[in-house]
Each structure stands twice: as C-alpha cells, then as structure tokens.
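Apart from one protein chain that is not included, each protein chain of the complex appears where it belongs.
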C-alpha cells in the first residue's frame, strides 16, 4: 500500500515520463518556442522562414505523437479512457490541436503559430509544486476576491475622479472614463508607465492616495498568499513524510504523538546514485533516516552498506563533534533529514528515543574503537531491524 | 440558538437577498457601470447617448426600489427603522441619492452620472469577507499609522532635498515644493512615472535612498497586514466552525480541549445540491463531517443517505487506500473537512476518538464484506446517532 | 508599582502632553509645513510672502517655547537635565535650532526654511508605535544588511554589464558607470522611470534578470520585516497586558501558566468617557475585563456601575445569545478584550475559570430573573472582589 504511494510520488508526473524523457521534452519545448519567437521577427529570409516552420511542425508532430501514445488503450482500460480529461491530457491537447485548427480556419500562419505558446503549459506538469500553488489560490479564493473587489472599487473611483478633474485639461489621456481607468490601473499596481500623468494639484493628490492604496492592496494580497502558502506547504510536507516515516521501523514504533511531531520536523530529500551525503571532517548539522535506497559508509577496512530503515549521522550530533566518515548513496535514494535543532528538541521531549539512539551510538563507537582504524562508522543496522519486520 | 446563528451565516448579506437575487444585482451593476463608462467616450451619437441614459436611469430606478423595499416597515418594527443606518443601508442610499441631487444642483449630466461609480460599493455587501479586511485594518490601525508617518517624513525630507538640489536646474519639475513632493510620492511608491527625474549626482543618490526606503516601507506595511490578516482569519474560522462542530453529536461529546483542537483544524465548505464530494477510485486526502444537509453514498444495491451529524470518507485515511464509493450531496449542504494531516495528528493525540472511528470503520467494512458487491460503503449513521440525541 | 507603570503607559509621550495639547501641536505643525510649502511656489506676491514668513516664525517661536518649557528645571532635578539628550529632546531641538542657524550663516531664506521639514519628526513622538518599528529594524539589522549587500552586488554587476553592452549605443544613458548604476537602481527597485531603457537584446535580457531579482530582494526584505514585526508586536502586547492582568484580582489568582496564556490572548483597548462598549441586542463576540476606569450597565430599574477588577459581556458567550444590556464607560477606561474564539479555548483548557465564570453568570441570570424587568445585567462585582484585596 505504502509502496504503491511511494511509487506514485516518485513518478507522479504521469505515464511515460522518466527523467531523461523530461529533459528531452524540455529541449523540444525550448526549440519550439525559440522557433516561434524567431518567426515573428521582421526581415526573415525565405530560407530561414522555411527552417523555422519545419522546426515548429517537427515539435508539433512530436507532441501529437506523445498525446496519441498517452491516450492509447493500455492494460487497465478504465484509466486510459480518462486521460484526455485529466489536467495533463487537456494541456497536451491544448498543445496539439489549436495550431492546426487555426490554420484550417484560415488564420495567417504567423498568428496561428502564436498558439504554440500554449506549449509552455506543459511545464506545469513537469514542475512539481504547481498543484500546491493552485490549491493555495483555490482555498484563499474568498479573501483574494475581496481584495480584487477593493481593487476594482479604487480603480473606478479614482478613474471617475481623474476624468472629472483632468478630463478637460488633458483630453488625450483623461478625456473618457476608459482612458482614466487605464491610468488608474497602471497607477494602482505601481507600474507607472508615465504615458498619462495628472497635472493639477487635486489630480496629483488623488493619484498619491491611489499609489498608497496600491501598496496596501498589494500588502493584503501578499499576506493572504503568504499565509495560505505556509499552511498548504506544511500540510503537503506532512502527507509526504507520513508515508516515509511509517516505512522506517525504528520510527513507526514510537508512540503516535511522537510520530506526528517527527513527521512535522523531517524534510525529505531525493538523491541520485553516488551522491555524497555527509563528508568526513565537516560539521554535522543533521541526521538521516533512509526511507528508500541504500547508502555506503566509507570506513576502513571496507565500506558498510545501510538499507531502508537505517539511520546515520547521529554521532556528530550526540557528541557535538565532526563527521567521522563520508557517506554516499549507491542507488537513487530517498532520505529523511532531521535538523540538529529539531533533533535536540525531539530528544528532549522523547527520552525513550534518545536512549535508543544513544545506545546504538555507543554500540557503534565501541565497535569503532575495537576496529583497526580510528574511524567510527555506523554499522549495518539491517540485521536487527528488517525493512518490514517489527522491532 | 445554534440554528439561529447558522441561518444568519447562510443568509448573512441582509434581507431580501438570495443567490439568484445576487446574480441579478451584479448583472444590473455591470450594465449600469458599463453604460456610465460608455457615456464618457467622446463622439457618441445622440441616439446612443439616449440609450445609455435610459439604461442608467433604469438601473437607478431598480436600486431605488430595492432601497425602498428594504426600508419598508415589516413585522419587527425596531429592525426596519435601523436599516437606513446600517452599513448596507448607507451603501444603498449612496447608490440612489447622489446622482439626482447632483442633477438638481445643476451639475452637467456627464459629471453627475460619474457618481454612479458609487454603485460599486454594493459589491462590498455581496462579497463575504469584506468585514474581515476592514477589521484587520481597524485592529492594526496604530502600526499602519506609524508606517504612514514614516512615509510622510520620507516624502517631505526627500521633496525638500530635491527642491534644494534640482530646483534651479529643472524648475518645471522641481521648482517648488509641491512639484518635488509629487516626484517624491511617485518615487517612494516605486510607481516611477518618469515625468520628473533627477539629473544631478546628489539628486540621484537621494532618489536611490528614497526608492530603497520605499521597499522598506512597503515591507513593513505588508508585514503588518499579513500578520493581522492571519490572526483575524483564524479567529473568524474558529467562530464559524464552533457552531458547526457543536451540532455534530459525535464531536460535541469530546472533551473540551479536543473540541477546541478540532475546531481549529476543520475547514467549512458549502456545497450546492447534487455536487460530487468524493469520487470512487480517487486518492483520499480528507474526511468529512456533515454539519447541515444530506449526502448520498452511491453503493450497490442502493444508495445510502447520510444526514447531519454523520461522517464519511474516513476509510481511505485509515486504510491508506483509494475512495471506495462516490458520495454526492442531495441538497445544499455544509460539510466540515478534516485534512489527512490534521486527521493523523488528531488521532494520535485523542486515541479515544481514534478508537471510535476505527470501530465504526470496521463495522462498515464488515457490512461491506457481507454485501453482494465488493464495494465498501459508509452506512447510515443516523440510526445510532440522532441529530440532537446524546451519544 | 504597577500603578506607576500604568501611568507611564497612559502618558508615555513625555512631559506636558495631553490629548488637547497633542491636537494643538499637530495643528501648528500642519500650518507651519503648509506655509513652508507655499513659500516655495514661484510667483508669490510680497504680501503673501510676508504672511507666510510670519506664520513660519510664529510656529518656530511656539516650538522654541515648548523646548524651553520641557528643559526648564522642575522638581526632580535629575530628570530635567537629561531631557535635551532624550530622543524627543533631540527632535525638539532639531525643530528649533537649524533654521535660525542657517539664516545666521547666510543661507537664502527660502532654502533655510526647508529645514522646517524637520518639524515632521515631532510626529514620531506623537504617534505611539514608532519605537516598535525602530526596534524591529534594530533586531533584524543583520539580515536586512545582508539583503542590502545583495542589492548592492546586483546593482554593480548589472550597471557594469549594461555599461559594457549599451555604453556605445546610448552614451547619454549608459555612457559611464554612474549613469548605468542609476539605471540599475531604478530598475531593481521596479521604479522604472523609463529615462534610460536598454535597446539591445543582451541588455534587455540582463534587465529582465535585474527586475526579477528586484522582486526577490523585495520578497526577502518583506519577509524579514514581517517576521520581526510579528515577534516584536507579540512581545510588546504581552508586556502591556501583563501589568493590566495582574491588576484584575479575578485573573491574577489563576495559576501561572493560565495567566501567561490569557495575557497572550487579551487585547487592550483605551476608551474615552461615555463610549458605548456593547449595545443591547447585538451579537456578542467577546467579553471584557476592566483594568482601569468604570463602566455603567444600562439596566432597569437603575444602571449598575462596575469598577476595576470586574468583568462583563460573558453571558452572551456562555449562552450563545445576543447582548442583554448596553454598557458604556463613565470615565476614560482601559478594558481588556477576550475574543470569543480565545474565550472558548481558554474555558476548555482551564475548567476552574470556566466554573467560576459560569457560577457568576448563573448568579447574575438568577438575579435578573427576580428583577422586575427581563433584562439580565451583570451586577456590581466590587463588593466581593476588592480592587486590591486578595480573593
């Protein structure tokens, strides 16, 4: 069950997508968008135009193939049929269909290809974290709408006032309400193009109020988004960590409030194979739990391997000393980081875990002292804590 | 008592207003404001002018009728007399009275109709959440005033300095203190119209300081509003949820600290009839308590109905599995959402609730296993937990 | 002891200053600054100039008198001598001395009077809360300085790059590093005067990066100030409330952690005499403790007076009902507000206080039921809880 969800987390961007695939997709995207941009520059020779058009058709063809591949019926029939109606299905379709449709409808070629800018929406499925931002906006929709209404009220009142005050003096800039409203928008957002600027004293006083309101509106907006983002970030972090924590036997046997506290503290990190996690002689500012993958502790006489459910890096925190050995991943691994500040906090409130970790650290230090080299190394823990066994 | 407040929450925008009524009101508002805007555009033909004027008079008439209807004496004499002095009464009056008064006073028609922009204030009564923003500003008035004073000091000092430095060089832009102050306002708010730009080295150094101060002032302002908003949002959420939580028998029998903790965690959601709440086969990230209304669990052989005081969606959280059935509202309903992160937190700290919910889930799963289909469905809970009965 | 500090809080702006005095001071300030501003406008007649100069000299004379009065030796000799070296003494001196000194040194009259803009600094002593902002900036000086250094680095690198890229093309705007740096400042702060705009592709790409960096720098700055402000605001609120809470016998007999929790929850409010605090028939969203002053509960047959140490407004919260009586202050009073959300939280975690308040409420309701009118009113509590007596 948990295994299932982990896999979904790791490969959450959808079917058919691996890291290499993603890089290729981004490359095609960049080529396509560059070609689209270049095609709008005046003074292109015919030959260059043909090249660019070929590049665009090539990208479109690839995206069409991708869409077809994803919609193609596979084993689980139910899932496939729905693909076209998922967010990424719609985004893929938006990348493929509009350009040919526009061309068929007789839209001039350079305008039709502008629709290729919809390809950029694909980035939203490639960059994780988009759904987070989307949910923040959805949850905070009410207060954000209130701010938008304040925004509209200020713009309309300011626009009407400036039309009344400056309309006769500068008819080309404030001679109608739409013109005044345009000025009000550029002023309230503090963009300030400077194409229309009030000249009378009253107009400038009103404009000053509008600018200060602009800062206020912006402040409210920022405050709402900042708070919403923080809450959602905590929630999401908790959900991701919970699955990982319950896979570490040493942790899932804590009492429930301790698990909750720890789940809030941990930070997940995904590492590529052969990445150095801690380096011997550096200061230690956190310890690690292995949720998935494997690390190698580089000690004499031969490296020790630690698998899922093990932990390392606690000695430097307990002894307030430097790292005693270099540790690197052997395969793609998911680690859970416990910062030293949270480590001390947790140890203070959960003495039973403190004792267990200190006992383990003592055992390791003792093992290190008897070893031919002076390096202290975290031994393999898998022997006494099986991945799925109960401790 | 609680019932009374719920109704007030649901119909809090005032007398005579339902959802359809609101939509109509917004429509009239949009038509009126569009007509007002169009009327200011130069080069209108007489015919168009007459049409627009008719539209404006029509909207004004409707708003006048609405004001009259709301002020008309009704059953409870005391309440009605006060309507004209409530916030929405004043806003309604501001929408109706100024335009005719201005016309009677001989103000030209196109300027008088600008006062119709006050109609937009009606949005403040239609969009809930305005009072929240208003209260944040009222509570944080002191620090906001301090920032405003800093703002004024920086503007005056910068304006005086630029007048001294650039006054002789650019008399048309910095030749008097009012001109310099205008430049200072546009610069400190980082609007930067560019109509007046210092040219000397000293003037530009001062301008740079003003711009950086502008970011600082803005930062303080944003910080104050963000914090005030977060506090007020929590408070308001708590008050709304409290009434709803105490209506769910399963919850109101918890010990008081648990109720408080839960009230802080829940998020209220109002749903239209026939809205799908959870969809079978999706991942479950929250559970639901029904505060008001009714939902239908779409299971074989026939759907099950759950009324106020019931809960559903807990199985996917307890089993870490997918949703086992689709649930939809039958009537307009108010649900309380408990996110999975808060669910786990609450279960950990309140094992007695955890046990009760798990027992119920087991009973449901057991019932599901004996059923002819493999779907597990939350059964009707109303039998053993009456809406007003003590559990 | 506490009494001493309360007085300091109420009259904290310094010697010789009451509310009426403050208003007068602000009036003189406004007159003086308006005169200073008007004097810089070209085209003044001689007569107007003389009037404005008279107004300025008048304001200066008053500020000089004020400074002299504050420095005048009074009873406690030690305190007075120091006045000239306190913040408000320095500000007062900055308002009085620079203008005459500048005139004596032969500075032209219109430039010398610009120094009168220093009068605005007096606002910092009139508006409470300035010291708060000052302390936030002092405490967060290190991270703010880091952001400033980032700011400088980005500006210098961007300025150098634009000088290299656009220097030959637009020598009048980017032809030297100071010119380029001016462009960089206006761009990084997102002011964007538009007097210098890059024209080459590379220049515009760099400019885009600078603008985006501008948002980032601004975001960091805002984040630092927002967090610092929140922390300092909590601290200051706690200190103010602590003194008040320990003056309410009903509260100061709680166990220490409860006092701490309550001190964090309360919000202080200072009311003028004859201010209505709660209005009969309104919804109740908080209760009140009287820290200083007196309120009158307007009940039949005759109003009841409540003095320091009493509380009121709890019935509406306990019964979830409307306010049963109107309450107004009789003299200037300081109340402590407990919002309904915090009230419920506190009651849940401190059942002993809950019981005491409910008992009192029951007693009051009982007393109200036996009274000839149906109004339930909070009776005088002073009889059983003396202001300084131990409960």
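Brief remarks on what is shown
Letters A, B and C mark the chains in the order given here, with residues in each chain numbered from 1 onward.
Simple rule for what comes next: contacts are C-beta pairs under 8 Å (C-beta built on N, C-alpha and C of every residue); 3 or more make two chains touch, one makes a residue touch a chain.
This one's a predicted model, so the numbers in the text were calculated from it and none came from an experiment.
The chain that is not drawn here is touched, among residues A:153, A:225, A:239 or A:356, by A:225.
Within the set C:111, C:260 or C:322, the residue that contacts the chain not displayed is C:260.
From the options C:218, C:250, C:288 or C:346, the residue with contact to the unseen chain in the full assembly is C:218.
Against the chain not shown here, chain C presents residues 1-2, 5, 139, 142-143, 145-147, 149-150, 152-153, 156-157, 159-160, 163-164, 167, 171, 175-178, 181, 187, 190-194, 197, 201, 204, 207-208, 211-212, 214-216, 218-220, 222-224, 226-227, 234-235, 238-239, 242-243, 256-257, 259-260, 263.
On the side of chain B, touch with the chain left out of the figure occurs at residues 190-194, 222, 226. Where chain A meets the chain that is not shown, the touching residues are 33, 36-37, 40-42, 111, 114, 117-118, 120-121, 123-124, 127-130, 132-133, 136, 148, 151, 178, 182, 185-186, 189-195, 217-218, 221-222, 224-230, 233, 267, 283, 285, 319-321, 339-342, 344-345, 347-349, 351.
As a convention for this text, only the chains that are shown with their structure count from here on.
Of all residue numbers used where chain B meets chain C, under half belong to both copies. The two sides are thus made of different residues. Centre-to-centre separation of chain B and chain C, using mean CA positions: 27 Å. Chain geometry summary: the mean Cα position of chain A and that of chain C are 39 Å apart. Within chain B, the positions touching two or more other chains are listed as 178, 190-194, 218, 222, 224, 226-227.
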